[in-house]
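The complex appears here minus one protein chain, its other protein chains still in place.
Coming up: chain A.
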Amino acid sequence: MSYDLIFLMALITFFMRYAFFMEKLPVKLDLRVQRFLSYTAPCILTAMAAPIVFGEVTFNTHDLANPFLLGGILTIMLSLLVKNTLFVVLASMGIFFALKALL
């Protein structure tokens, strides 16, 4: 791999992150687009988390020993009960590693 290739990759990733910060961009994000974009965070974060939790689901007894599935469901339940994000993350990670060691 050459240095040029690394610089080109850096340019591409930077452009994707900077594109909409350009004032001259001939795109106007009206209220409808802004409303559409307000769904970005919940949808993309869910799309990243769901395969980690449910990706190995087999719909048989193996699921009862799957720490990702059990831990994920517990995290969802905890998030409904407790408002403190950091607490939920730390508690569910503790539960996950305990499950992983036990199962």
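Keep this in mind: contacts are C-beta pairs under 8 Å (C-beta built on N, C-alpha and C of every residue); 3 or more make two chains touch, one makes a residue touch a chain; residues count from 1.
We adopt the following convention: contacts and distances are computed from a predicted model.
**Q** The complex lacks one chain in this depiction; which UniProt name from "Branched-chain amino acid ABC transporter permease", "Multiple resistance and pH homeostasis protein C", "Dehydratase" or "Acetoin:2,6-dichlorophenolindophenol oxidoreductase subunit alpha" does that chain carry?
**A** Checked against "Branched-chain amino acid ABC transporter permease", "Multiple resistance and pH homeostasis protein C", "Dehydratase" or "Acetoin:2,6-dichlorophenolindophenol oxidoreductase subunit alpha": the hidden chain maps to "Branched-chain amino acid ABC transporter permease".
**Q** From the list A:5, A:64 or A:102, pick the residue that touches the absent chain.
**A** Answer from the full complex: A:5 touches the omitted chain.
**Q** On chain A, where is the contact patch with the chain that was removed from view?
**A** 1, 3, 5-10, 12-14, 16-21, 23, 29, 33-55, 57, 67-68, 71-72, 75-76, 78-80, 83, 85-86, 88-90, 92-93, 96-97, 100
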